[in-house]
Each structure stands twice: as structure tokens, then as C-alpha cells.
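Missing here is one protein chain; the remaining ones are kept as they sit in the complex.
Chains here go by letter, A, B and C, matching the order in which they are written, and residues are numbered from 1 within each.
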Amino acid sequence: MTGMEAGLLLQTEIEAGLIPQTGLEAGLLLQLGLGALAVLTALTAAPFLRSRAVGILCTLIAVTGFLTGLVAMLGGTGGLRISIALPMDPLLLAPDRLGGLFMLIVSGVGILVSLYSMSSTHGPDASRTAWVAMPVFLVGMQLVPAATDSVSFLLALEIMTLGSTVLLLADHASRATVASAGIWYSAMSQLSFFFILAGFAVLAAASGGTSFSTPQAIEPGPANVAFVLFLLGFGGKAELVPLHVWVPRVLPEAPSHVSAAMSGAMVKIGVYGGLLVCVRLLPDGPAWWGIAIMVVGGASALYGILQASVSSDLKVLLAYSTTENMGLVFLGLGASLLLRGYDATAAADAALVAALLLAVSHAAFKSTLFLGAGAIIHATGERNLDRLGGLGARMPVTAAAFGVASLGAAAIPITSGFVAEWMLLQSLIHGGRLDGAVVSVTASVAMPLAVAVIALTAGLALLTFVKAYGIAFLARPRSAEAAKAREVPPLMQLSLALGALFVLALGLLPGPIAALVGHTVSSNPSAAVQSIGLGGVSLPGIGAVLDPIMLVVLSALVAIPVIVSIIVSARGHPHRTVDLPWGGGGSRARPRMQYTATSYAEPLVRVFDDVLKPSRDVQVTHVAESRYLVERVRVEQRVSDVFETRLYRPVLNLFQRYGIVVRHVANGSIHRYLSYSFVALLIVLIVVSL
Amino acid sequence: MNAVISAIIIAVVQVVLFVFLAPLLIGVIRQVRATIEGRAGAGIWQPWRDLRKLLAKDPVRAAESSWMLRAGPVALTVSSLLLCVLLPLVGTISFLTIPSDLFVVVSVMLIGVVALALVGLDGGTAFGGMGSSRHMTVAALVEPTLLLSVYALSIPAGTSTISAIVETRLLSPEIIISPVSVLALVALSIAIMAETGRLPVDNPGTHLEVTMLHEAMTLEASGRDLAWLEVGSWLKLAALLGLVSNLAVPWGVVTDFSALGLAVGVVSIAVKVLVLGVMLSIGEIFLAKVRLFQVPELLAGSFALAFLAVTASYLVA
Amino acid sequence: MFETFYPQLIGLCTGALLLTSALMVWRHSLLASIRLLALQGIALAALVAVIGIAEGESELVLVSLLILSVKGIGLPWVLAHQSKASIKQIQESPRLNPTAALLAVTLLTILSYVVVSRVFGLGDNETGHAAPIGLAMVLIGFLLLISRRRARSQLIGFLLLDNGIATIAFLTSGGVPVLLEFAVSLDVLLVVLILHVFTGRMRTKFGGTSVDQLRELHD
Partner (left out) sequence: MSLVLWIPLVGPLAFAGLGLLLRNSTLHRFVGVAASSAVLVSGLLLVSAALDGTVPSSGGGMLRADALSAYMLGVVGVVGLISTWGGLSPATPHPTEDAAGYEALIALFLAAMSLAVLADSIGLMWAAVEATTIATAFLVGHHRTRRSLEAAWKYVILGSVGVAIALLGIVLIYAASVGTDTPTLSWLLLSRSDLGLDPALITAGGALAVLGFATKAGLAPMHSWLPDAHSQAPAPVSGLMSGVLLSVALYAILRIQSITNLVIGPEFLRIMLSIGGLLSLLVAASLLIRQRDYKRMLAYSSIEHMGLMAIGVAIGPAALPSVLLYILGHGLIKATLFVISGRILSVEGTPVISDVRALLIRRPGLAVPWLIAMAAIVGFPPFSIFFSEIGIFMAGWSVGLGGVVAAALMLLLVIFAAFTRLTVQMTIGAPPEGVAFTPDYSAHGPRLPIILALATTATVAFVAEPVGTLLLQATAVLGGTN
């Protein structure tokens, strides 16, 4: 081999990515390599080894992604170039800071999920197919934020969709609903994919390349078209109204660790896409973009939490709550866009950081919640809250982790959710004015409305998670299965505990995290967010500070006298235990007579009757002897998704009817077929002679 | 004097004062009501006696109840005590890293709300669940009003820190009687009435289970569990009344630390809270509890007021 | 001598082509159609021969013989290869009534005149004038395909269509290269044979040759 050939070979190897040049490249390559290895292992490993072996590899994939994301987020450069056969810009995976952050988020969830699934999967979840799909899903998801051109973005996105679809279908043999969930999921994913593809196509046509780094002033026309397409596409990925309809079907039907990964990580890809568009691809959009995003986000937040609050299926509840949280993230994003349009930079930056923090915190608490739901299903086989209860004593670790994550979801202080919502509210209430002057009429209506939406959302979220936690873990078991529940295996406990720790850590130390996150979207992050005190966060631009650790210290100080007095009192007056609660005198109260999740939400269903449109079915059976005496009353109330029943169903029915009618086009008559050709021929003849 | 030390002193004073004041406030409210209704009443110190009695009892707990029955009351009390620390009641000097931020205050209050609701559920009875459910529904619907009304008040001050808001109102009192401020205060008052379980949303005096909100949740608690629940709720009422009174009549609040000022502050807030309590009690005489499903209408009305206040304050100012 | 008759001869041949085509649409008897087809083949061969003589290309005369043997004799013989008695009785009951069909023929002929005049420009040479006939034959063949129910009637339509293309080829460019003409003829012959085999199979499977029976495959 001559020297030139060797040099050429080296060159091609570098181009082919065989020799990593930087840490980032090595990390990306390692993810791909581990992914391939995991797929091979899943295909070949013996069944009893499969969960462990592939689970460990998946964990490694996620850890690699985590580290790669960290390097990218801290400003590492470099990337992986993949050439393709088509004459386009070569695929370049090179995450920037923002991409690094999202790689970090999704792979963080990936770590939890991989650990959990090693021990939780059994039966169909542990099938070869499911374990092949898992690394594919993880790698696809982790590579989406690394993409720096539209083709590799779409490639990773579709690989992610493919992997998740297969994972979703794992339980297909045990429940008929899984198949329909699969259809909904793939159709809606494809819808989003096409929107995103069209958006990128518009952009590529306008800028002349598929790479994100060709910064060109895009004409307002194509930019607006692209924006709307992206909003629909990424809105669908992020489960925003009205493209959320797959969520309440899919997330409950998927195995819980998959739901956790989907809700905790995959929907963040939608958020990432939104940020990519608004921050990087089409910066400085007009004000109406911000308004549009805020409207969609706000509607999603309200609708999502409303549905969540009235749901008695634990996983449906969590699924709708995902819509809510993503709605809030987009609300923040839209507010940031709107505010930037008015040069309220400090508030805009704060809103953006808040949206990111919300995404991070949602990843932590929602994956923990879904894993917790999985633990409950693992222990009881039930996901209907109406049949749970009393699990707190039976599954203490799960209860604690679920509780902490619930607090996060309800945005209660010292959890991650609170910090993010606090920052969002701060940016909103300071966004209406700039240096004491009102920025615009639009903003002065939009900001209070947004605050109101967030407040109502937060209030309903509180109810939702009080219900979820209280009904499932407190009180008495409402079914025999719940009464027999036992704590889940240690590895599952570990990942639950890790998740809960994340929720607390993010809530206790928001300052450093917010500062880091701020770096990913702002050129001058220290003007937007700073870390103060012991992990506290300060927004210098708008003069707001929050130090959760101080809050903890203060609480501890005021709690000391209370606790001391309790200890003193407990010494003199030990508590007495009785078998049954007093129940206002109804001491024979059976567990079934407790309040259930359905009854818990009943007042809310009534209040929001017009929005939720519940269907009620009351059947009264009279005693044979007299119409005035009732033997039994059966009440059935169902809250279905308004968007599905009023928007999607009619359209689908129309399609079905059309599909039957249109069969006459191909009715088998050769004369008819020949006529088609004849007519086409005549038309062509007429056209060419015009 | 060092700001931190003065902040600590004021916080300690506020906590001690309100721990003393809260039962007294309840006693005054009940006594005023009894007097007006022509009953003798139990005297203004009765809440204190109740507390002493409860603390001296063995708590009775059902076998299936969890640690929530023990921890919940403490959490409620701690959250109310935190309110007393954070809110500008006696003085507006607050900690640097943890100012009396509007949203923090509301969230701290919500900790108590959640604790109470969970205690209600933990009993494992229909009544507890019912109270908890209604309580949370009201809390959820109140939150927009609560945030928006304080938001409206915060706009002239340019910050969401409540002490700063109070200081601004002290410096330029004309703000207080501006229509925006009046709207916001009315909305805030309604929100607080709902939040603390007063008429017309909840009847604190009732023991008819079906109509209860707050009382239904405490049915299963006894002994010291019940005592802390009561203390927590009373403290919350007192602190929030203190907030309203300081927003409406900010004079007397300590802004520059001094011993005399502190004494004035203590006396003025005590008087303000008690006067407000008397007014509340008198007002409640003329109110009947509305049906549960009419509560949203009430809250929607107050929300409209608050929203008007915010937009008006942007567009008018 | 020949030059004076040349336009008339071209006119005669093309006229015969168009006439036979129209008659095929009109007549319903299978036997009559086959005979008309044979006549048309002869007319086509004559046309090619005339052009060949006029242009002095011996190749074309050869081609005309090929056409005569295949289209004038071979294919009609294959089609009629069945006892005369039975074929006489086969009457087509077309999907289009004769009046409408003949009206359609007129319309299609007019259309082909329009198309050809636009595409070629109605030049002053006779072949150019006659070219529309070819296109009209193609369209009429198509019409037969659409309106006839019998398998063999469809076949005749197909052959008519093919004759039309051949006519156009000869009238516009003096025919395609000979090799190609052979290939085309061979292909057509094979297609007809295949269809003939299928017609036979159809008779055994379905007990008849009505194409209308072929309705099992549909959506």
C-alpha cells in the first residue's frame, strides 16, 4: 500500500467515522456501537439472560448518551459525519449546547427506564422483539437532538418512532386495545412526521440546503408556512391539543417503562423541535408566532389537566398530565417569543429557561410517576384507581418515590416542578412592562391570561395528584389485589428512588441547573439567570430570587417546636389503634364505601360539564311490588376525549364510508377499466392539440 | 442594624405573635357571632382551652391509616407557620434569598392544602374523601383568582415580592383607593374566604356531614392530630387576614427596624387582624352557605374582577 | 401515370380502412366483423404497397406482403378458426346502441382530424391528409374494446387499434424500420394467440366467452 493510498484510507475512515476525532464523536459512535451490540445480543441471547444482558447494554447506551450530552452542553464540539448515497448534505450528528441538554434529558430518563426494565420485564415485555426495539428506541431518541441537518433529524426521529411502536405493541396478545393504540400511535406519529418533513422541505427550499447551519434570512412567506407546519408537527410529538388524541390511548397501553420513556423523554423531542425552530432555525419570528404557540400551549395545559383530573385510570391520568406539562412548556416558549418581539429580553430569557427547566423537571417526575404506576401494576395488576388503596403501607419505597414525584407534578416547593413554574410566572408577570412602560396591548392581555391559565392548571394539577396519590396509597385497599400487594424488586426500587432523587435535587438546587440550562439558549446567560446562595436561583433581569434550601431551613426551624411538643405529648399520651375508622359513626364502613377516584373528581366533572361532556347512564331497577321502591341503581359515567369524539371520529367515519363507496371504481368490469384508459387517452389527445 | 438580623427578629416576632393571635382571633370571631345571635358564647379564650384539651388526649387512629394522619397535621401547621414567617405582617423586612415572593407564599400555603386533603383521604371513610374532594376542587378553582389579584397589586410595585408591594402602598397611598386596587382587594378577599373555608363557601360551624368541607376532613383526626390541624387552619386564616389588612391599611408596618417601630407594628397588626376578624364575623351573619355547585360561579366572578384589575392596571397606568 | 393515380389510390385505401372500421362498429355479427377485419388488412397492405411503389422503396413492398399475410389472412383465419356454423350464430349484443356508437365514431373521427391538424399541420402531401384516418381507427378500435362483450369481439377491437397505429406509421413516416415492424407484428401475433388460448380456456371455465362474466376480481 503506498503512502497516498494509506492517507486516502485514513481519510475515508475519518469520513466514515471509524476514527473518532473528539469526545463528542466518540460518544456518538459509542452509542451507535452499543446500540448495534444490544440489538445483536437481544437477538441471540438466551431468554433467561436476555433481560439482564440487554438491560445492562441499554443502561450503558443511556449513560453514554448522558455523558455525550453533558460534554455537548458544556460546549464540546465535534461530531459524527455519515455520508449517504443521495446527493444531499451528508448527515452530520454534532449536538450543540441545546441539543446536548436534550440528549441529557432523554438519556437520563433512559438510564432510569433501562434499570427498571431489567427487572420489570417478564412475559411479552421480555420478548426478543421488545428487547431489540428498546436499544433502537433509545439510540434513535438520543440522536435526534444531535442532528444538525434535517435529514439526520428525520432519520433519528423515525427510528425513534419505529422503536417505540414496537415496544408499545409488546402486550398485544393480552389486550385487544393495544392494537388500536398501535394504529393510533403510528398514524399520529406519521402525521407529525409529515408536518415536520414538510416544514423542513419548505426551509430547505428557502435556504438551499438541509443543514441547520446555513443561516439565511428566510422570506416571511415560507417562514410562516414552515412555522405553522413545524408547530403542528412538533405539537403532535409533544402531545399538544388537538393532536394529543393518541396519548390517552397509547401511554396507558404501553408497558409502563415504555410509557415512562415515551412521556418522560420522547415527548421532549417535540419540545426540542419547537426550540430548534424558534431559537435556531427561524429566530426573530413575528409576534403572532408567540401568540399562536401560547394559545396552543395554554389550551393543551388546561385541557390536559382537566382530563387528567377526572380520570380514574392511573396511566390515563398521567398521560393527560403529560399533555398539560407540555402545554406549559410551549406556553413558556410562546411567551418568550412574544416578549423577545417586544425586546423584553430579560423576561424572554427567563421564560425560555423556565420552559427548559419545566421540560427537565417533567422528564424527572413524569418518568418516576410512570415507573411508579408500573410498580403498582406489577404488584396488583390494576391501574384503575378505583380498585387501589392502602398501598402506602405495603409498598413504602414506591409510595415515597411516587409521592415525591407527585409533589413535583403538582409544583409544590422544593421539587423540580415548582422552580420551573415559579420562573415561568415570574417572567410572565414581569413581561407585560419594560422599564415601567406597557409593552403592548397584546402582551397586557396575553400575560394575565397566561398567568390565569397556569394558575388554574396548577390548581387542578394539585387536585389530580392529591387524588392519584391519596386514592392509590392512602386509606384502605379497595380490592383484594390491592390488599395483597407487595413491594417490587430492588432494581425497580432503585430506579424509582433515583427518579425521586432527581426531582428533589432539581427542586433543591435550581440555581446551578438553571444557569447551565440558560447557557444552552442564551448568549448572555448570566443576565438571565444566576445561581445564588446554596443552589438558589436569581433572575437578575427581573429581580426575583428563590432559594429552596433556605425554605427548607426555615421550615425546619419552625417545625422544631411543633415536633418537640409532639414528642413530649406522645410520651404522655400514646396513640390508640382501632380496627376501623370512625366514619362519622358508620363504623361498619366497608372499604368499598370509601371515596373513589371517580367520586373524588365528581364535583369537577360537574363544574366543567360543558367542556368535558360526560356521558351519564342511569339505570334504576324498581322492586317488583312497587314503583316507589328502588331495588338497585346503576350509574355509569364516562368522560371521553372531546377532540376524539367530536373531531377525529366524524372524519374517520367519513373516510370509512368513502372507502366503501369508492370500491365501485374498481368493480371488476374490464369495460370500465378500458374506459378509464380511453378517457385518459382522449384527454391527452385534446390537451396536446390545444 | 444588620438587615439579616432584623429580618430574623421580625420573623420570630411574627411567628410568636400569630401563634398567640390565631386562637384568639377564632375566639373573637365565634364570640362576636354568638353575641350577635343572642347566645352567651364560650368566650374568646375557648380555642385555647380546646387546644389544651386536645393535646392532652390519646389520639385514636384506625389500623389502616398511615403515617399521613400523623404527618399531615404537622405539615399543615408548618406551612401556616412559614406563611407567618414569609408574609409582611409586622414588618416588611424580609430575608434576601427568600423574600415574601407571591408565588412562593401561595405554594407554601398549598402545602398545607395538600396535607389537609391527604389527611382527609387517609381516614378511609366516605366523609373524609368527600371533604377532601370538595376542598381540593375549591382550592383548584381559587388559585387563578389568588394569583391574579396579587398580580394586579404587584404591577404598581413592579415586583411580585409582597413586602415590596406593601411598602409601595405605604409610600404612595393613593394606589390603595385606585379602582384597580379595590377590584383586586375584593377579589383577593373572596379568594381568601374560599381558601380558608369561611362562609359563603364553607360553614365553619356546621357539623352536618353532607355540607361540610373542612370539618369533614378532620373527622378521623383526634387528640393532638386534630389539635395541629386546627392550629394550622387558624394560623392560616390569621396570616391571610393579616396580609389583607396590611394591603388595605399598610400603616403601622415596620419598614425600618427599631424597637419602638416593632412594638407599633405588633400592636397595629394585632388590632388590624382582630378588627378584620370582627368584621368577618359580622359579615358572616348575613351570609348563608351557597350550594357547592354554585361556588364556581362565585369564584368565576372573583376571577373576573381580578382579571379586570390586572388588565386595567396595565392599560390605565 | 402512377403519380396521377397516387392520391386517388391513397384516398381509396384509407377510405377503405375508415369504412371497414365504421362497419365493424355497426355490424354485430362476429363473422362479419372478422371478414371486415380481413378486408381491412388487405386495404392496409395495399396502402403500404402504394406508398412503397410511390417512394420506390422495395422494403415497403416486402412489408406489405408481410402485412397481407398476417393481418389480411393469418389473424382472421385464427379468429375464425372454429366451425363456421357456430360462429355464424354468434351475435354481439353491444353495450352501446348502434346509433350512439356510430355517432361516437363520427365524433372520434372529427377529433382525430383536429388533433392531427394541430400536431402535424395539414401539409399538402396526401399522406398527411390521410393520417387522421389512422388515429380515427385507433380511437374506433378503443371504442370497440369498450363496447363489446365477447372476448373475440374485443380482440377484433384490439386489432383494429393496431391497424390504426400501423396506418399512422406508414402515412406519417413511411413506416418504422423493418426490423421493428417485424417485432411489432410478431408481438401482435403472439398477443392474439395468447388471447385466443385464453378465450378457449374461458369457454371451458365459464361456459361462454362473454367478458362480462369476468367480474370476480374487484374491490
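Convention: contacts are C-beta pairs under 8 Å (C-beta built on N, C-alpha and C of every residue); 3 or more make two chains touch, one makes a residue touch a chain.
None of these values were measured; they are calculated from a predicted model.
Student: Based on the whole assembly, the unshown chain contacts which displayed chains?
Tutor: Across the whole assembly, the hidden chain touches A, C.
Student: Going by the contact rule already stated, which one of A:T210, A:S263, A:S479 or A:S569 would touch the omitted chain in the full complex?
Tutor: A:T210
Student: Given the contact definition stated above, which residue among A:L74, A:V441 or A:L681 touches the chain not shown here?
Tutor: Considering all chains, including the one not shown, the answer is A:L681.
Student: Among the options A:I61, A:L169, A:V277 or A:V607, which residue touches the chain absent from this view?
Tutor: A:L169
Student: What does the interface between chain A and the hidden chain look like in terms of residue numbers?
Tutor: 82-88, 90, 129, 150-151, 154-155, 158-159, 161-162, 169, 172-174, 176, 178-179, 182-183, 186-187, 190-191, 194, 197-198, 200-202, 204-205, 208, 210, 655-656, 658-660, 662-663, 665-666, 668, 670, 672-674, 676-677, 679-681, 684-685, 687-689
Student: Of the residues in chain C, which ones touch the absent chain?
Tutor: For chain C, the residues touching the absent chain are 115, 118-121, 138, 142, 145, 151, 154, 158, 161-162, 165, 168-169, 172-174, 176-177, 179-180, 183-184, 187, 190-191, 194-195, 198, 201-202, 205-206, 211, 214-217, 219.
What we mean here is this: only the chains that are shown with their structure count from here on.
Student: With chain centres defined as C-alpha means, what is the inter-centre distance between chain A and chain C in Å?
Tutor: Chain A and chain C have C-alpha centres separated by 68 Å.
Student: In angstrom, rounded to a whole number, how far apart do the mean CA points of chain B and chain C lie?
Tutor: A distance of 99 Å separates the two centres.
Student: Give the residues of chain C that touch two or more other chains, as numbers and ranges in rising order.
Tutor: In chain C, nothing touches at least two other chains.
Student: Of all the residues in chain B, which ones touch at least 2 other chains?
Tutor: none
Student: What part of chain A is in contact with chain C in the complex they form?
Tutor: 663, 665-671, 674-675, 677-678, 681-682, 685-686, 688-690
Student: Name, in rising order, each residue of chain C that touches chain A in their complex.
Tutor: 95, 111-112, 114-115, 117-119, 135, 139, 142-143, 145-147, 211-212, 214-219
Student: Name, in rising order, each residue of chain A that touches chain B in their complex.
Tutor: 309, 389-390, 392-393, 407, 410-413, 418, 421-422, 425-426, 429-430, 432-433, 436, 438, 441, 444-445, 448-449, 451-452, 454-456, 458-460, 462-463, 466-467, 469-471, 473-476, 532-533, 536, 543-547, 550-551, 554-555, 558-559, 562-563, 565-566, 569-570, 572-584, 586, 589, 591, 593-596, 599-604, 606-607
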